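For reference, the structure is listed below as structure tokens.
A single protein chain has been removed from this complex, and every other one stays in its place.
Order as written gives the chain letters A and B; numbering starts at 1 within each chain.
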Amino acid sequence: MTQIFGNLLSNYEDVVAVLLFSIGFCVLLFSRNLIKKVVGLDIMDTGVFLLLASRGYIAGRHVPIIVDGITTAEYYINPIPAGLVLTGIVVSVSVSALMLSLTVRIYRTYHTLDVDALYMMMAVNKGGKP
Amino acid sequence: MRDKPILDPEFSSIWTLWKNGQIDLTTPLRSAGHQDPKSVREVEKYRPRRSREAYSQYVRRSTKLYKIAATCLCLIFITVMLLTVANLPPYGDPNAPTVNEVSERYLEEGTDETGAVNTVAGMILDYRAFDTLGESFVLFTSVCAVAILMNLSGKRQHIKHTKELINYADDMIVRGVCRFLIPVILIFGIYILLNGHLSPGGGFSGGAVLGAGLIIYAMVWGEEQASRIFPAKTVRLVVFCSLVFYCLAKSYSFYTGANHLPSAIPMGIPGHILSGGLIMPLNVAVGFVVCFTMYSFYMFFRRGRL
Partner (left out) sequence: MMTAFRIILLSSLVLCAIGTAIVKKPMHAIIIYMAYSVIMSVIWILLESPDLAITEAAVGAGVTGILFFLTLHRINLIDKDAEHDEEKKAEEEADHEG
């Protein structure tokens, strides 16, 4: 049992990150409103960032800003995952902005945000089998 | 056909209306300006191959199937990911494989080689400057894409219901508070930007705070005023020059590094504001790109043009 469930009960951040990713995925799959789908995608993004950045934390050590001339690596946490996530946060806002502008364009043409109605209207527009 | 317009917010959903046979979904296509005779003829020629009841039963069944399949997929997904995550090293373990010689090198010799006290900023703007360059280009591309999508053409630029747009500048409380608050926000953003190599912050954080300050200025004092201070030409010029400066500065670093030449840019004393070689100018460049990206998103969503 401990082999399968390993560190699940002590790595709270990893479990929560996986839960957030799957909740965001469920919101993306199940919601009928386009705007809620975008919110779901944002939640998935932050779940991934939590998983990445929690890999860099080392218990008992400090923020990776050199103070008092202490340059030994045992005094600070790992700075690499924080740098990766910093880029990711700003890219996630660009992706959200792009998706929201697409939503506005869809609304201007079809006047609905409901995915099922959109699908039917687009099928009728193409003249093919719905 | 109902006599109420299709956009009445009282009705629960278009889906239920269509199922009960109360609306005909071909009408929005005609009223949305599809006056192209070819497309109108195509729409009218279409006859469904099944009756409405059979079709709605088919759609209901496939919706149920979709829900069941999606639930199964999500459950499988969660189980697999939890089992994978269970085998990661424990939280805060100093013997984890991610703590290797790379992070030791960045921490121990980071200050000597880059001159930055904040090792994260030194890492993303010196050791891994390529990633930051790519990220700035991603931001620039997304602004271009939003500009193409949200740009209203010609006569549609003027929103007809101008009385629906709330003018925040008329409100005395909002105006008074913002008169005090906006300079503080802008100065704080500039402080984060310039001190990126000495304390937490840097290009992205400072740029985001500056962008938020500009957004609230444009909201309270009106978009006309904001677009007079930051016309489209200025924004385009500043973003373009920041990206070109970043490329040229880092090309110089790559050139001197690859050929083992000494770099002509002084490293300075770590801890002073004019130190770290190229890190402070690059922070400013990235900050400008991020700030004007956020501001452009706001203006394009609000007005359709900068």
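What we mean here is this: a residue touches a chain if its C-beta (ideal position, glycine included) is under 8 Å from a C-beta of that chain, and two chains touch if they have at least 3 such contacts.
A quick note: this is a predicted structure, and the numbers were derived from the prediction, not measured.
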Would you mind spotting which of B:Y127, B:F140, B:Y246 or B:F297 touches the chain that isn't drawn?
B:F297
Checked against the full complex, the residue among A:L8, A:I66, A:L100 or A:M121 that touches the missing chain is A:L100
One chain isn't shown here. Among A:L8, A:A53 or A:A73, which residue touches it?
A:A53
The one residue from A:L8, A:L86 or A:M121 touching the chain left out of view is A:L86
Option from B:A96, B:V174 or B:A212 whose C-beta touches the chain left out:
B:A212
Touching the missing chain, which residues of subunit B?
5, 7, 9, 31, 118, 120-121, 159-161, 164, 192, 200-202, 204-205, 208-209, 211-212, 215, 294, 297-298, 301-302
Tell me which stretches of subunit A touch the chain missing from the display.
12-13, 16, 19-20, 23-24, 26-27, 30-31, 33, 35-36, 38-40, 42-43, 46, 49-50, 53-54, 56-57, 61-64, 77, 82, 85-86, 89-90, 93, 96-97, 100, 103-104, 107-108, 111, 113
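What we mean here is this: only the chains that are shown with their structure count from here on.
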In whole angstrom, how far does the Cα centroid of subunit A sit from the Cα centroid of subunit B?
13
Complex interface listing, subunit B residues touching subunit A:
6-7, 13-15, 18, 25-26, 28-29, 32, 39, 42-43, 45-46, 48-49, 55, 59, 63, 67, 70, 73-74, 77-78, 81-83, 85-94, 96, 98-99, 102-104, 106-108, 110-111, 117-120, 123-124, 128, 131-132, 135, 138-139, 142, 145-146, 149-150, 199-200, 202, 204, 208, 270, 290, 293-294, 297, 300-301
Given the complex, residues on subunit A that touch subunit B span 4-8, 10-15, 17-19, 21-22, 25-26, 29-30, 51, 54-61, 63-66, 71-74, 76, 78-84, 86-87, 89-91, 93-95, 97-98, 100-102, 104-105, 108-112, 114, 116-117, 120-121, 124-125, 127, 129-130
